[in-house]
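Let me begin by handing over the structure; questions about it come next.
Yeah, one chain of the complex is gone here, protein chain that is, but the others are all in their spots.
Chains here go by letter, A and B, matching the order in which they are written, and residues are numbered from 1 within each.
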Amino acid sequence: MDVLYGIPLIGLLFQLIAYLVQVLPLIAPIIVVLATPIALGAMCGFMNERSGVVNIGIEGMMLSAAFTGWVAAATMTALFPGQTPIAGFFGATPALVVGLLVAIATGMLVSVAHAWLSISVRADQIISGTIINIVAVGATGYLNILISGTAPPTAGSFRAWVPPKELMDLPYVGWLFDAFLNQGPIVLTMLVMAVVLQVLLFRSRWGLRTRAVGEHPKAAETVGVDVIRLRYRNVILGGIFAGLAGAWFTLEYGNSFQGGMTNGRGFIALAALIFGRWTPIGGLGAALLFTSSEAIGTAIRFQPPSGELAQLGDLLSGVPSQVFSALPYLVTIIVLAGVVGRSLPPAAVGKPYQRESVS
Amino acid sequence: MIQRLRDQLLIPALAVVMGLFVGAIVMIVTSPLIDGQFQLDLPLKAYGALIDGSVGSFNAIIQTLVEATPLVLAGLAVGLGFKAGLFNIGAQGQFLLGALGAALVGGWLAGASPWVAIPLALLAGVIAGAIYGFIPGALKAFTGAHEVVTTIMLNYIALYILAYLITGPLRDPFATFARTVDVGNAALPLLPETRNGHIGILLAAAAVPIVWWLLFRSTLGFQIRAVGANPDAARYAGMRPRALIILTMSVSGLLAGLAGAIQILGLTKHMPIGYASSIGFDAIAVALLGRSHPLGVLLAALLFGAMRAGSGLMQVRAGIPVQMIDVLQGVILFFLAADVILRWVFRVRARGTGIGQESTVTRSYGGQTSI
Partner (left out) sequence: MTEPQTSATAVVAPSLEMRGITKRYPGVVANDHIDLTVRPGEIHALLGENGAGKSTLMNILYGLAKPDEGEILLDGQQVDISGPTDAIRRGINMVHQHFMLIPVLTVAENILLGEEELRGRIFLDRRESRRRIRELGERFGFDIDPDEKVGRLSVGWQQRVEILKALYRDARILVLDEPTAVLTPQETEEIFAVLRRLAQDGHSIVFISHKLYEVMAIADRITVIRRGKVVGERLPSATDEDDLAELMVGREVQLTVDRGISHPGDVVLDVRGLEVRNDRGRTVVHGVDLQVRAGEILGIAGVAGNGQDELVEAITGLRRPATGSVTLAGEDVAGSSPRELHDRGIAFVPADRHRYGCILSWSIADNLVLNDYHNEPYSRGVVMDEQAMRERALEAIAQFDIRTPGPNVPMGTLSGGNQQKVVVARELDRDVRLLVLDQPTRGLDVGSVESIHRLTIAKRDSGTAVLLVSAELDEVLELSDRIAVMYRGRIVAVVDGRTAQRDEVGLLMATGGATTPTPTGGATPTPAGDAAR
């Protein structure tokens, strides 16, 4: 091995692989956790854009849901103190479940507004998304300050499901079970839904019609698909994922709300959607890649490659950690520009559909 | 002429009225959270304070102008993009890089003569912003990458560039918190008799007629508007849509960069880490409410600037958090987009539409642009 590491470039590559093998099991759980809101946001975008509606309001949808979910759960806790977690069920209390449902409902409600503006009013879909973002920042910030004096600060949060120890202790792959299964309900839902949506997209009637409407709504309409209804339904259902992502912030990963706490995750979700070529699994993969980039940047600072890997360590410690954080955005631009493998959006995305007038 | 002016102004004005009305309802509904009971007169109190705080005194008016200055410039930046059929969500990033450029050069020239330091610092900000606008413009012209996505990505890249430079090479070694050095003599002089009424206000005021002239009186503006209104006809008429897209995005970035430079040189005098701003979305709001017309942008920026200037007093007197301004801004935009509601409520049959003019922006989002 020493010999290999000595060769420039190839040696560095091997050192990098060795380093990843070393640190990945340690950082994998947090990568999966942090990828969750991004992957869920990408699923929300997926539901919208595959049926032909641009959604840049994911950020605002998440933020609103994070806020209302938290308020609902905290209020429930205040009204009915002393709730006990349901045994063996992610440490869920009735308050947390209510909070989760309220968050999902919020995501759907905001999506109704987006659907109405973009499908019925035929307003510019990007402007509609922008409005959602502005209103969400303002409204949550405003209400948060108003209630900060009176509301109880927390309703607790969901806990991780602990998979059987034997599974996690398996050699070589045990850490994967730990990373993916030793997680809270929202993370697990996200993982399941990525697969389910992927299968539905390519195998179900709904998926076929959605793809058709996003590509060529007129062709779909001539064979009897109701374009308007399908778009409404998909946009509103997409809100569920934004709602779940919001709930992740205040009911699973954290247990309180701060203004603007989504901190651009909704926009990274958009990048993940594009990078993942408008598929749910692709979006999840992109989200994992994006958060890995950041996590590795952090790992390098706290546990730099050393010993045999010193050469790599010297190289990487010279790279500012911000480069790793900015990498996802840079890569998205490169992909969009078609420099390495173009990612093409659904052909009809962004175009309001107007039925042929029957005169 | 009067009729046209009325058509242009009616819908935005009604949107503002409806926005304030909805804002009032929100205040009343949430008033129990403020002091325990419903207060029907809370909106009056709040709006009264808002007016007092924004135009009630000389200082208040100056504060309104100070708040409106970056909104005018960034609003012009976004509005110029709209005129060319481009949606520049990247005003945020261009603003930040402009601010950084000004802080950098201003810091270097802190000891130089103001006559040298100020123009060069401003120039640095303007160039940095223009370059950051040029990138998405070139990407769109040559690869078809849609500017909405690329500018959003560039906004975040800008944040990391800033974080790296301010915590690293550009950090003021003597400061407790990560920040750049003070701009010293590059700071913008104040207008007489004011506390913070810097001359950036005049620059913003000058930018309005300049952009207006550029758009409506120069051959360049003629081409920019042609490309925005009908790219095919522009090509038929011998214009070069690609070059115009790149140029427009660069000029747009330039204006946003100037806004950033003025904020640093006029207000903070240095660039702190985590220099946060919501200017990107505020600028979109200003451009949309001002219908992308320089005069409209000026009016919209003054309105939002006044709200921001008065929001402090509103919080003190009526207990309404300053975030109310964001709510109002968003709700006004909502009614502008959903002008069907306005038409129904006010029984309007004016020709001018809410955001209809700009609503062709998204058309190129899917697939490749034909330029």
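Here, a residue touches a chain if its C-beta (ideal position, glycine included) is under 8 Å from a C-beta of that chain, and two chains touch if they have at least 3 such contacts.
This is a predicted model, so every value here is computed, not measured.
Asks: Out of A:I10, A:V112 or A:A219, point to the residue that touches the absent chain in the complete complex.
Replies: The missing chain is touched by A:A219.
Asks: Of the residues listed, B:R171, B:R235, B:R317 or B:R343, which one is in contact with the missing chain?
Replies: Final answer for the missing-chain contact: B:R235.
Asks: Of the residues A:R209, A:R231 or A:R265, I need the one that contacts the missing chain.
Replies: Only one listed residue reaches the unshown chain, and that is A:R209.
Asks: Which positions on chain A touch the chain that was left off?
Replies: Chain A touches the chain not shown through residues 200, 203-206, 208-209, 211-212, 215-216, 218-225, 347, 356, 358-359.
Asks: So that we can see where the missing chain sits, which residues of chain B does it touch?
Replies: 216-223, 225-226, 229-230, 232-233, 235-239, 357
In this text, only the chains that are shown with their structure count from here on.
Asks: Averaging over Cα atoms per chain, report the distance between chain A and chain B in Å.
Replies: The computed centroid separation for chain A versus chain B comes out at 29 Å.
Asks: Quick check on the complex: what are the chain A residues that touch chain B?
Replies: Touching chain B: residues 52, 54, 56, 116-117, 121-128, 130-131, 133-139, 141-143, 145-147, 150, 259, 264, 267-268, 270-271, 274, 320, 322-323, 325-326, 329-330, 332-333, 336-339, 344-351 of chain A.
Asks: Going by the contact rule set out above, which residues of chain B touch chain A in the complex?
Replies: 26, 30, 33-34, 87, 89, 139, 143-146, 148-150, 152-157, 160-161, 163-164, 168, 278, 281, 284-285, 288, 321, 323-331, 333-334, 337-338, 340, 354-355, 358-367
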